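Heads up, one of the protein chains got dropped from this complex, but the rest are sitting where they should.
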Amino acid sequence: MVWNTNLRWRLPVTCLLLQVAMVVLFGVFVRYEADADAHWADSKAQHNTSDLENEFYYRYPSFQDVHVMIFVGFGFLMTFLQRYGYSSVGFNFLLAAFGIQWALLMQGWFHSYHEGYIHVGVENLINADFCVGSVCVAFGAILGKVSPVQLLIMTLFQVTLFSVNEYILLSLLEVKDAGGSMTIHTFGAYFGLTVTWILYRPGLHQSKDRQKAVYHSDLFAMIGTLFLWMYWPSFNSAVSNHGDAQHRAAINTYCSLAACVLTSVALSSALHKKGRLDMVHIQNATLAGGVAVGTAAEMMLMPYGSLIVGFICGIVSTLGFVYLTPFLEARLRIQDTCGIHNLHGIPGIIGAIVGAVTASCATTDVYGINGLALAFGFDGFKTNWNASMQGKFQAAGLFVSLAMALVGGGIVGIILKLPVWGQPADENCFEDSVYWEIPEEPKSTVLHPEDSTLKPSEP
Amino acid sequence: MVWNTNLRWRLPVTCLLLQVAMVVLFGVFVRYEADADAHWADSKAQHNTSDLENEFYYRYPSFQDVHVMIFVGFGFLMTFLQRYGYSSVGFNFLLAAFGIQWALLMQGWFHSYHEGYIHVGVENLINADFCVGSVCVAFGAILGKVSPVQLLIMTLFQVTLFSVNEYILLSLLEVKDAGGSMTIHTFGAYFGLTVTWILYRPGLHQSKDRQKAVYHSDLFAMIGTLFLWMYWPSFNSAVSNHGDAQHRAAINTYCSLAACVLTSVALSSALHKKGRLDMVHIQNATLAGGVAVGTAAEMMLMPYGSLIVGFICGIVSTLGFVYLTPFLEARLRIQDTCGIHNLHGIPGIIGAIVGAVTASCATTDVYGINGLALAFGFDGFKTNWNASMQGKFQAAGLFVSLAMALVGGGIVGIILKLPVWGQPADENCFEDSVYWEIPEEPKSTVLHPEDSTLKPSEP
Partner (left out) sequence: MVWNTNLRWRLPVTCLLLQVAMVVLFGVFVRYEADADAHWADSKAQHNTSDLENEFYYRYPSFQDVHVMIFVGFGFLMTFLQRYGYSSVGFNFLLAAFGIQWALLMQGWFHSYHEGYIHVGVENLINADFCVGSVCVAFGAILGKVSPVQLLIMTLFQVTLFSVNEYILLSLLEVKDAGGSMTIHTFGAYFGLTVTWILYRPGLHQSKDRQKAVYHSDLFAMIGTLFLWMYWPSFNSAVSNHGDAQHRAAINTYCSLAACVLTSVALSSALHKKGRLDMVHIQNATLAGGVAVGTAAEMMLMPYGSLIVGFICGIVSTLGFVYLTPFLEARLRIQDTCGIHNLHGIPGIIGAIVGAVTASCATTDVYGINGLALAFGFDGFKTNWNASMQGKFQAAGLFVSLAMALVGGGIVGIILKLPVWGQPADENCFEDSVYWEIPEEPKSTVLHPEDSTLKPSEP
């Protein structure tokens, strides 16, 4: 099939339409939260509180770390492909910039809607970034095989479905999922896998040469990996309760990620016939520990519990890259460019299970009386909360997320399959020059630093 | 003309003289602010305040974000040139390291001078970084065409003029400009454009081959772009009032930047005959939204107002790259290497206008009584402040900044034109090897990972 990949009208019109819609909807619906509104000075005078009690100071540093993860972390992680760096970073930038606006609206309607307005503050910004994180995850599965118009369409739908799913989990099932093992990673991964399954390209082998790294592209990708890895403690603690919960979530994530690195390295070496390490595993599997404590990080998982989770996930994720991804591609026709199933899919499910188990073991012994009530968000004197029920609801949350991802991903995949979005031909996948003006390679590659080639003569 | 580009004595002498001057002036003038002085423990005991009230905790995370923008953001943004990466990052590092010291003094004399001493704290560090930001902007116009000695000279003068201009705006005209649309961007851009106009090189076409990107250099530049984009909310909120103003400034900047990405992409694609995206636009125009809410971000601009500003700036900036920059070069002899006119110049002016309009619409309805007084820095019961007057002063600030930039840039340009600073010849512009020891390309390019080439044999 011959595709028309000229986006000259499709991409501008899509961007402009979406952005105009955002302006209008923000105009109608979005206002500042009390902590970000200038009236705050009056209310502060009235209640005699300190500037420091502004939510900004509790959350802003974490917000910035999460922001780096979404734009630099995910963006550069995907630059490992030899000829797809512009698109990896650039399309991720584009879809995330649109997605955060739409997420502010969708999540706002569900969670911050009062008296006809959505009231946004720093926590909304974090949640919008989180929501977009799930789109970045899904992008990993279809990386190199779609046009930016398709990505914007997918973002539009996925953010919508994410918000519905999140509302069901957090508000209806009253599930705890501060780091998003279920809402972000499981949902994002299985959504993306379903989309790529529907977009299956039997002729993709024609682009296989470009579906590999080169030396420098792997180093660019490590920028992404490391910023994700380093800031993941902020990711999992960003919207936890003030104080001990944020503190604990950061510690647990730090521990889980550290353990995950060692087992990823161990398996990577053990699975290579000469014991050599594979950059794909170092770039990806080392992060699985962060995914898998997403739900339980703010709970009393204990540092050793976190280490165990990281330990297991490094192994499972690396095994997934070596055995499962080729199997999925060969047998189930799931072409998962970045191996998101190994980094977000399975670890997300593990994270949901760890969360359910940890929640179901919660006692006042471990949490204290106020601590338990705070941690699980119920009134301290309400007697009908019990840990085992919470655990069951947590488990239910996992199944809801999976169902939403599979159904939603199916529908969106079918929409994206329409041959009108400017998608690349099978032989032009993983290639920047389809959508980007690419600089010519310099003719006389590099000037040699011999002085003779330089005019400046010394007197 | 044949230039002597050997800096063996000129650069070391310049650096050492400037640094010795800094040591002496710091010795005479600079002391710690109360919050950073060990006597704080005594005053804390006396006033019974908390450690947390230390200004450090309000501003330090934002400071670090701004710091990253100046050194990594601006430094890497300019690495897009194929053979000028060392100089982009290295010279930016050098001029910024000198500039922040000189700015601490200059701004200190104007704003933090008490009883014979400049008292520095974290806010001074932020402001020094801001001031240097305007030099980094101007550097963008002359990138590749000047020697590091010229850059140090320019920094010396520009920081001085920046501080005078800032003093006129903030202290005499009592203008609000927390994110520096006028003081940093407009001033920096038109200063730099005037300098490059005076340094016009008719023979620059001889280096045109090197004035382009290569594949990898564009990816390095995206590191700069993304760190600027992500941390811009910190930039615009870093020195705002505590509490709601910082919070609001971050939200507005986040919104404006997000909108700007979509319209930049839209225009970039629409203006290419095959609808392809141009990295130059993605690297630069996407940031214009941050510049253009610099003045108004801390005001009650409203999230939709921010989106509109970003929307417009993405369009205007991209159009500028496509049509205005070539026009300026061909007709006005303004050789603007990085296109700072499109990223900082026009968006800076837009930002000043948006700020003036927003300020002139301020009412107690929108801000509350205390809020209005706080936001515009007047006594709440003073009756002679009025919004329309504030708007007029804001507008006056724009014209003062432009005038200072043009006159100052003219004088500094003439100084830099003297043929004694080691500037490169026209045919050696945009070339690192003039000022740097460059590694030879490896002879046998890369070792192939065939085992045969590696000695270690397995027993």
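Which chain is which? They are A and B, in the order written, and residues in each are numbered from 1.
Definition applied: a residue touches a chain if its C-beta (ideal position, glycine included) is under 8 Å from a C-beta of that chain, and two chains touch if they have at least 3 such contacts.
Keep in mind that what you see is a predicted model, and the values were worked out from it rather than measured.
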Option touching the unshown chain, where B:Phe56, B:Tyr167 or B:Phe376 are the choices: B:Phe56
Residue among A:Phe26, A:Trp40, A:Phe321 or A:Tyr367 that touches the chain left out of view: A:Tyr367
Selected from A:Asn6, A:Ser43, A:Thr160 or A:Ser360 as touching the chain missing from the view: A:Asn6
Chain not shown: contacting residue from A:Ala21, A:Ala266 or A:Ile415: A:Ala266
Selected from A:Ala213, A:Cys361 or A:Ala396 as touching the chain missing from the view: A:Ala213
Footprint left on chain B by the chain that the document does not show: 6-13, 15-16, 18-20, 22-23, 26-27, 30-32, 35-42, 44-45, 50-52, 54-57, 60-61, 64, 67-68, 71-72, 75-76, 79, 85-86, 89-90, 93-94, 97-98, 100-101, 104, 120-122, 125, 148, 215-216, 220, 223, 274, 435-443, 445-449, 454-459
Residues from chain A at the interface with the omitted partner, ascending: 2-6, 52-53, 57-58, 61-62, 65, 82-83, 209-210, 212-216, 218-219, 222-223, 226-227, 229-231, 233-234, 242-248, 250-251, 254-255, 257-259, 261-263, 265-267, 269-270, 272-279, 282, 286, 300, 302-304, 307-308, 311, 366-375, 424-425, 427-428, 431, 433-434, 437-438, 440-441, 446, 451
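We adopt the following convention: only the chains that are shown with their structure count from here on.
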CA centroid of chain A to CA centroid of chain B, Å: 30
